[in-house]
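All protein chains but one are shown in place.
Letters A and B mark the chains in the order given here, with residues in each chain numbered from 1 onward.
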Amino acid sequence: MAGSFFKRRVLTLLDYKTEKFIVAKNKKVGLLYRLIQLSIIGYIIGWVFVSKKGYQETDEAIQSSVITKLKGVALTNTSESGLQVWGPEDYVIPPQGEAVLFVVTNFLETPHQKLGYCAETPRVLSGHCRDDKDCEKGKMVVAGHGIMSGRCLGSDKNSTGSCEIYGWCPVERTFKPKRPTLTNAQNFTIYIKNFIKFPKFQFSKSNVLETTDDSYLKKCRYDEELHPYCPIFFLGDITRRAGYNFQDMDTLGGSIGVMIEWDCDLDKDYSNCNPQYHFTRLDISGSNKTIAKGFNFRHTRYFKNAAGESYRSLFKVYGVQFNIMVHGKAGKFSIVPTAINIASGLALMGAGTVFCDMVLLYLMKEGTAYRERKFEGSADNSAECKKEQAPLAALG
Amino acid sequence: MAGSFFKRRVLTLLDYKTEKFIVAKNKKVGLLYRLIQLSIIGYIIGWVFVSKKGYQETDEAIQSSVITKLKGVALTNTSESGLQVWGPEDYVIPPQGEAVLFVVTNFLETPHQKLGYCAETPRVLSGHCRDDKDCEKGKMVVAGHGIMSGRCLGSDKNSTGSCEIYGWCPVERTFKPKRPTLTNAQNFTIYIKNFIKFPKFQFSKSNVLETTDDSYLKKCRYDEELHPYCPIFFLGDITRRAGYNFQDMDTLGGSIGVMIEWDCDLDKDYSNCNPQYHFTRLDISGSNKTIAKGFNFRHTRYFKNAAGESYRSLFKVYGVQFNIMVHGKAGKFSIVPTAINIASGLALMGAGTVFCDMVLLYLMKEGTAYRERKFEGSADNSAECKKEQAPLAALG
Partner (left out) sequence: MAGSFFKRRVLTLLDYKTEKFIVAKNKKVGLLYRLIQLSIIGYIIGWVFVSKKGYQETDEAIQSSVITKLKGVALTNTSESGLQVWGPEDYVIPPQGEAVLFVVTNFLETPHQKLGYCAETPRVLSGHCRDDKDCEKGKMVVAGHGIMSGRCLGSDKNSTGSCEIYGWCPVERTFKPKRPTLTNAQNFTIYIKNFIKFPKFQFSKSNVLETTDDSYLKKCRYDEELHPYCPIFFLGDITRRAGYNFQDMDTLGGSIGVMIEWDCDLDKDYSNCNPQYHFTRLDISGSNKTIAKGFNFRHTRYFKNAAGESYRSLFKVYGVQFNIMVHGKAGKFSIVPTAINIASGLALMGAGTVFCDMVLLYLMKEGTAYRERKFEGSADNSAECKKEQAPLAALG
């Protein structure tokens, strides 16, 4: 008896219950509903599956390592520094081949600075003075180069002078760069090695073309059409692809972003996973092209003379900062996202039904009749109140 | 005939089918269902659309470039280094104006180190010795400064000595910093230039206020209320906004995070897209305020004397690391996310129905009656087994 009861219970559990529908022969609403169905199906197939590859599990936690190496030599000849040869060890700052690097294209050397007393540059307004009282001893010159000694130099009745300071003397001269000193910097080449790993899929690759031709990496230069997988770039090419001439930024400096994008479909072959390069100028904003443009900084080299006294060379360098950023994602077929996306799409169709119901029941003139058929009232359900089953009812 | 058949078929496709409902005049469940409906509508409108701007397509792949520049001069006077003037080229490490930079606030110079033999510092425990046997020739001193020569220096019957080592001599002296040497570092200013780009929307902007007043950037200082778009900060202000006095970290160093957040609604005007700055101390963790606090490292300057022999100055520097991080997202109206979010919200209502059905059919005393009306049984569906249509049935 208990067995029979249990069996019936299980059998009842296996009864399938399916919603009862009423057929409304209303072509307008029918057409509307089919259109909604078609657009949801189109959205699922076209957007979710084809465009967004919704059948794939994705890994966006790309691990990346970037190593850069520049090649090229420049000759400079300035009055302060004389004839100089610049190799990558000098013009790349920092020299260790990081993902963010700065290439000197212009510089001003202030050689043989020693700690001592000299006049502040006239460029610094707060260092101007008419007499010694303007130069308060021991005070810093605002935005200046040292501490005031209390003396005013070079002032007379007719003109203002500059406060004497204690600092690294002589002070750097005023310098409005007119043209670059490393004139051939655009012909330097940068070799960008990028190694990536998608840990979820145990997939790793490099942007260096895997070739058996050893000399390929010595000769090739990146070209979108001819050599899209050659990782060696002329600096001038990079700025040109970012939409600017190298000459636009070699005098005052600038900042260039190099985006390496890996969008890998691991359902396809290993050789189909290749990076795309995008170049963009980063130091110019939307509407105003002049504010805050350029890139320069100062660095020093310290020396000691035979007496053990320190002196230094101060370099103000202008140049182009390269900012190599790596983005990427990889996808591989997986049953879970596929099922979820199909099911979500089907669930979306329920929303279409709600909308069509509202149209059928409240916008069509046969609405009242359909309402009566659709809602199987309880006995005391009077016809007159059905009219007032306002829009919310359609949601139900 | 075939045409007529085909026409009938198409017409049938355009029949609209709508679920048949039964009306249960149960005010409790009705109220519950309306409440669920209202909370879903509230969630969609309030949370998805107003708060999360669900009607917008978003771009979170912000491209950013940060350039920093410090201004300020400090005067130091130590027994080892004498009177020194520090400019940004000295106290900013690295000097090239990156997004991660270190500002020296305290230092110990060990000048004129040469390779040679001297005693290990007593601070290094493994360099302590009682006689020469404790100093095994050619072995490294653990956590020490060189290779043992095999001699024990300065030991006698009563006290331990230190092993003699071959290394850069003299060894750096033990140094417990008590106060900073660059005392006015909090008055240095940092100019943070940040350029961003949202590639999807071709939108770029900078945090530098676009003004026609050229002198603005020379005079302004950031202030949340008065100058929220001035990109020049006092170092002391930054630490204060992070919740600490500059004096808390200028002796032993520290690490400050500067978050620049761009949350741009591109449906609004260009001028409404502005950054927000957040400051936080990064080298102090939740519960324990003392472990691993501070920031210091050593760097060197190498010199050669007239004879070509190397000597060096070793600097142990303490200071504040600034870590400028840029986050951001931009949104713009798009029809696809709007439609998806509305449809998902409507689809969610189906879940409310399932829940209310369970309440109605199994928790209400009229449940059995409703079940009979709701489930239109097949002929052999005996009433007695309906009771056992356990909760799962309600899901159906």
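Criterion: contacts are C-beta pairs under 8 Å (C-beta built on N, C-alpha and C of every residue); 3 or more make two chains touch, one makes a residue touch a chain.
Keep in mind that this is a model prediction, so the values were computed, not measured.
Asks: For the full complex, which residue in B:G144, B:G161, B:P180 or B:G236 touches the chain that was left out?
Replies: Considering all chains, including the one not shown, the answer is B:G144.
Asks: In the full complex, which of A:E57, A:D90 or A:D263 touches the chain missing from this view?
Replies: Of the candidates A:E57, A:D90 or A:D263, A:D90 is in touch with the missing chain.
Asks: May I ask which residue of A:E57, A:D248, A:D265 or A:E376 touches the chain that does not appear here?
Replies: Of the listed residues, the one touching the omitted chain is A:E376.
Asks: Return the single residue from B:I41, B:C220 or B:L348 that touches the missing chain.
Replies: That would be B:L348, which touches the missing chain.
Asks: If the hidden chain were put back, which residues of chain A would touch it?
Replies: Within chain A, the residues that touch the unshown chain are 11, 13-25, 33-34, 37, 61, 63-65, 67, 69, 71-73, 75, 83-85, 87-90, 94-98, 112, 184, 193, 195-197, 199, 203-206, 208, 210, 217-218, 270, 301, 303, 305-306, 336, 340, 342-347, 349-350, 353, 373, 375-376, 385-386, 388-390, 392-393, 396.
Asks: Which parts of chain B are in contact with the chain that was left out?
Replies: Touching the missing chain: residues 8-9, 12-13, 15-17, 19-27, 29-31, 33-34, 40, 43, 47, 93-94, 100, 102, 115, 140-141, 143-147, 166-168, 255, 257, 259, 278, 280, 282-288, 291-292, 295, 297-300, 302-304, 306, 308, 314, 321, 323, 325, 327, 347-348, 350-357, 360, 370, 373-378, 380-381, 392, 395-396.
Please note the rule applied: only the chains that are shown with their structure count from here on.
Asks: Distance from the CA centroid of chain A to that of chain B, rounded to the nearest Å?
Replies: Spacing between the chain centres: roughly 16 Å.
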